[in-house]
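Missing here: one protein chain of the complex. Every other protein chain is in place.
Here is chain A:
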Amino acid sequence: MAQHPVITPLPGTFYRKATPDSPNYVEAGAEVSADTVIGLIEVMKQFSELTAGVAGRLDAFLVEDGDPVEPGQVIATLEDA
């Protein structure tokens, strides 16, 4: 077991859900695969999906829904499988 950071390559605004009325993509504690979408990064009104990157258990989000983010910032951590 090793801890992995999920890092955004993009600056912008982080969202945990697809629309304001949708449920969160994932909750802390959930099992994820490498291509599980954990959130969206909005850059200049365009949305990019952020995926877990490795399979494992999502440990915690370090950024709240709607927070501004910088490139290289850790969005969440996960324990790999």
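One rule holds in what follows: a residue touches a chain if its C-beta (ideal position, glycine included) is under 8 Å from a C-beta of that chain, and two chains touch if they have at least 3 such contacts; residues count from 1.
The rule is simple: contacts and distances are computed from a predicted model.
This figure omits one chain of the complex; the name its UniProt record holds, of "Polynucleotide kinase-phosphatase", "Simple sugar transport system permease protein", "Signal recognition particle receptor subunit beta" or "Biotin carboxylase", is "Biotin carboxylase".
One chain is missing from the display, and on chain A it is touched by residues 10-13, 19, 21, 42-46, 66, 68.
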